[in-house]
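Here the complex is missing one protein chain, while the rest keep their positions.
Chain naming follows the written order as A, B and C, and within any one chain the residues start at number 1.
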Amino acid sequence: MGAKQFGARVSRLEDSALLTGGGRFVDDTKLPGMLHACFVRSPHAHARLRSIDASAARDLPGVHAVFTADDLPASVGGNRMPMLVPNPAIEASLTQHCLAREEVCYVGQTVAVIVADSRYIAEDAVALVDVDYDVLPMASNCRDAVKPDAARAHSALANNIASTFRMGYGDVDAAFASAAHVFKEDIWQHRGGGMAMETRAVIASLDPSTDLLTVWSATQTPHIGRRMLADLLDRSLESIRVIAPDVGGGFGPKAIFYAEEAVIPAVAMLLRRPIKWIEDRREHFLCATQERDQYWTVEIAVDGEGKIKGVRGKLLHDTGAFVPWGIIMPYIAAATMPGPYVIPAYGLDVTVALTNKVATTPVRGAGRPQAVFAMERLMDRVARELKLDPAEVRFRNFIQPEQMPYSVGLTFRDGKPLVYDSGDYPQAQAEALRMINYEGFAVRKAQARAQGRFLGVGIGNYVEGTGLGPYEGVTVRVLPSGKVAVATGATNQGQGTRTTLSQIVADNLGCRIEDIVMTVGDTAAIPQGVGAFASRQAVNAGSSALMAGGAVRVQIVKLAAHVLGVSEDEIEVEDSIAIARGGNRPSLTFRELARLSQGMPGFSFAPGQSPGLEHTAYFTPPQASYCSGTHVVETDVDPMTGAVKILNYIVAHDSGNIINPLIVDGQIQGGVAHGIGNALLEWMKYDENAQPLTTTFADYLIPMATDVPTCKIAHIESPSPLNPLGVKGAGEGGTIPAAAAIIAAIEDALSEFGVHFAETPLVPERIVGALRTAGAYEKLGGLR
Amino acid sequence: MKPAPFDYHAPQTLEEATALLATLENAKVLAGGQSLVPMMNFRYVIVDHLVDLAKVKSLAGISVADGRMRIGAMTRQREIEFSPEVARHCPLLLKAIKNVGHRQTRNRGTIGGSLAHADPAAEMPTVCAAHDAVIEITGHAGTRKVPFNEFGIGFMTTAVEPNEIVTAIELPLWPQGHGYGFQEFARRHGDFAVAGAAVLVDCDKGGIVRRASVTLCGVGNTPLRLPAAEAALTGQRLDDAAIGAAVNAVKSIEPTSDIHATPEYRSHLAQVLLARALRDAAGRCGKLD
Amino acid sequence: MAKHQVSLKVNGRSVEREVDSRLTLVDFLRGELELTGTHVGCEHGVCGACTVLIDGRTARSCLTFAIQVDASDITTVEGLASADGGLNTLQQAFQDNHGLQCGFCTPGMLMSLTELLKDNPDPSEEQVRDVLTGNLCRCTGYAGIVAAALDAARRMRTGA
Partner (left out) sequence: MKLKNSFSVDLPIETAWKILLDIPAVVPCMPGAELLAVEDERSYRGQMKVKLGPVAVAFQGRARLTEVDEARHLVRVAASGTEGKGRGSAQAEVVFRLLPEGQTTRVEIDTDLSLAGAVAQYGRAQGVIADVSQVMVDAFAQNLRRRIAESPSPSGSGSAQEAVPAANAPALSLFSLLAALIRHWFSGSKDVP
């Protein structure tokens, strides 16, 4: 075997092009005759469409066409878009029209599309389209929206309840009745966004000679996109190719199939010209899906020692105007709540509310950060009330490693019983505490306080279902050139998919990593695919890469043994060469083997031999694999301004075996940054008419280089027994417990004033407001 | 987010520039473009003509004479940041300018542009208010000098008429060794301040304040001088009592609110930041940097 | 619509074009010159993905009209690579320190750090982070970028 790639800090194969301006993002493609599109969007959160007069826009020089819903073919102009993850608990299964018909239900909803010589001219034309709106009452705040007399988000619906369901197990009421203590928290978490640096983008082009429709899209899910397009455009799958080239960040919102992704291809077919639409940042703030909007009222029952007897409560989830991705976020949130703790009884009543805001769909973490925040706030409350150390309360309640596999008692969103496959939660917390010198913190805090500084420490634990099925495929093919073509339905928005899959194929096939030519995110390269979400690609595609690489290796061994006239167990495969171990070590290169494997016209194959060196594997995981970890954060809070500085950020992370520590560390660090944004900065604000107010990067604040410290990361490796690599997902764990740990640390820093926080983002103004209410400034002798 | 159509003019001289502005309809002056162009890209600002001053070389430069610093309107923020004159004579400006946007925007942004844009939270107008700056404004009819307290007249609104150009800023200098303090609170590095305070003090050898200038930014529609705070400091030693008295003057102000902060929080911050700026100034007063 | 002639240097190459007044520099570079390494992230001057060097100084090419850079010297990410076409020291440090994930913000990051390292061959971490506030990254959490900048500075100083 050559150098083993699995587990090595292999520097990324993606980087050279991206560092020299050679990346290929959707907007980098320029096709002959290409026109540019811009959408006319609703300025209202809720309105009836009376009429659309586009005549002035059509008359503007440089404008080629303006399309409304009625101008599109009925399949795409008349029908609502398909829902991705249906669920029987969904009462109002509403998705939007590609271009609005009769009613618009959020600001930014697509009403018409303009096609022009340039984006500049298309934007000029938008101002000339006269849309007559009859403004309707709107549902802005989800807590108001669920009241009986609330304005309805959709005029055709009787109320704003998209779904209600209960998740739980055990006798919750009995647990609470017999508990020594019961504590209750009201928790709210506001909307934020994925905010990839690259906005959404679509190019569509129909080749009249082959009738092949090619769509380039900045998407996490090209194969799902192709299926959607086949439905909406009434075309065969084979006549559509969707390419996700280099994609500039995903984080969830790019996993959705959007109206624009259907309209642009439809228009390209109507006009017989390639059409490009690049979402601008304002559109992204209005129309790319968002997340986190949840209100929790939860109670915890504990015994006198702080051991949990039960958890119960209510969760109100704002799904926005539509449910394109079903109700999986509140579902995941409800299933994530128990986390790493033994909770004998649990019950959560979930209400999903419709409002006149853009839909919420998964954003990095997908419901889990909210659940972890709720659970960890309860744990901190127990510690405070029972005067126990917060770390100790958690140690008393952890599921122990010897209890693995541990059945929580719930059904996860993959429809399978929620069973934690492996993990060592006490070890992760102990390691994180050791790294931050938790024992020495009290002294640090006291010393800082003597200098007028306020330090705090906070802990966040989580368990995350990752690696969701159904599958992700990998094809490995040895080319006549000797290169190894690898194709996968997995996609790459920065995760280093090419690098990690190349590592696995190199190890399991026995080729040089530089011989691999990888195609990701192209439906033409592999027939079936799912895409990037739910931290699933390492588990699914990684395992398929192992299987496909191994299968082709077997083919190589067979062929080489046959040609060299030795037995199969004599053959070694490494560095893209098959070598016989004995004699004078005769060998065949992959190039020679690939050519031999094609056969010769008129000659028969050896018995059992099949043409080509090629295999496609689709690994199908039996259920989710559960990664876990502990974050511990040390903050310095300025009580006078409410400013929070993160001094020290520790992550003890367990995502099973690690393919590439360089990349996993990068995923964690990036995830933490997103979590810091959620905890302290990012707040998508709307007014009482559901008008978005934070639609620039100067108003919606994502973390800068001065807001994110470099984390110290420890890896606990509890291999998953559920896949051949023993890996678990790592893309979201950095985000999930961040807010919980940070808010706890802020509260701890200000503990002498007795202030409590149960919201994110926790902005400086709220910190100051709480301190003022608590009389902190009198205690501190005034403002300074 | 592409700007609406306009025509572009690049006059070589101030005379050409003012002549253009006198004749063109719906024209706007382009300086560094770091505030104007975003608003054009959002189409909040739609103009028929842009008159770019970049080629009017006479408008750039920093000079000191007769106790005043003169900064040409087209002087880039970066040049101010690295100017030895500014460091020597006007340390408040140096301290403040590091908070203006980011290095990448300071390379292009100009002091004249900052003043003409007149964002209520911006640092440059705040320093001008603190220094009792005189703004030189030139139109086709001639040049006039406007004291800063008559320059900023509202939210992003100045005394500059549509056919006029800000051509220079004159800052009356304070004696060498004066105390100064600049404190602002922004959510992130380089963001517009939620609130801020700029302070100048001149103390005698015994540490008694002879003269004080106190300015807040972010709390009103323009930078606010606080005469009551200045009065409370003058003739006093810069101790906690005097600082407390000056800070008390903030309480009579009713700050603005927007999506980023309530009036209560802005008032609170203004008090904290003023106290801190005054302590900074106290520590520096009488020391020659 | 008003058109104007511009002549300038881009990555050492002389370029002459007729441009609309309102064409932004970034759209000019990407659309007219097909230098697509410079990216459009926000078009309001905050994200920094479009950062280029104008006469050696970083600037937002989304806040600059192409007509404004008449007679200027522009450097984009395509102009950074070393003479043999390989990665330059800073670019290599980005790869070695995992300073990029999706790579969309990367060209802007490289331009900002190129200017910093020219002005200050031995920056502190604080100075690096200060400069990087002009460039947003959503993937990396900045750790790899900061490490790459410090590593590149060290390599440039020591000639390693």
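Please note the rule applied: a contact is a pair of C-beta atoms (placed from the backbone, for glycine too) under 8 Å apart; a residue touches a chain by one contact, two chains touch by 3 or more.
Just so it is clear, the structure is predicted and the values come from calculations on it, not from any experiment.
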Which displayed chains the hidden chain touches across the whole complex
A, B
Please identify which residue in A:118, A:411 or A:696 touches the non-displayed chain.
A:696
Using the touch definition up top, pick the residue from B:71, B:118, B:200 or B:214 that touches the left-out chain.
B:118
Considering the whole complex rather than only what is displayed, give the residues of chain B touching the chain that is not shown.
4, 28, 36, 39, 42-46, 117-119, 152-157, 159, 192, 220-222, 224, 252-254, 256-260
Footprint left on chain A by the chain that the document does not show:
43-45, 107, 126-129, 133, 135, 282, 687, 689, 691-696, 698-699
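By our rule, only the chains that are shown with their structure count from here on.
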If you average the CA coordinates per chain, which chain's centre is most distant from that of chain B?
A
Between chain A and chain B, the Cα-mean centres are separated in Å by 43
Chain C residues counted as touching two or more neighbouring chains:
20, 22, 43-44, 130, 133, 135
Multi-chain contacts in chain A, i.e. residues touching at least two other chains, fall at 120, 280-281, 696, 698, 703-704, 706
Where on chain C is chain B touching in the complex?
1-2, 4, 20-22, 24, 27, 43-45, 48, 51, 54, 57-60, 62-65, 67-68, 70, 112, 115-116, 130-131, 133-135
Which residues of chain A touch chain C in their complex?
11-12, 14-23, 25, 27-28, 30, 120, 194-199, 246-249, 251, 278, 280-281, 493-496, 662-663, 665-666, 669-674, 696-698, 702-706, 708, 710-711, 734
Hey, which residues of chain A end up touching chain B in the complex?
119-120, 123-124, 127, 280-282, 640-641, 643, 681, 685, 693-694, 696, 698-699, 701, 703-704, 706-707, 763-765, 768-769, 772, 782-784
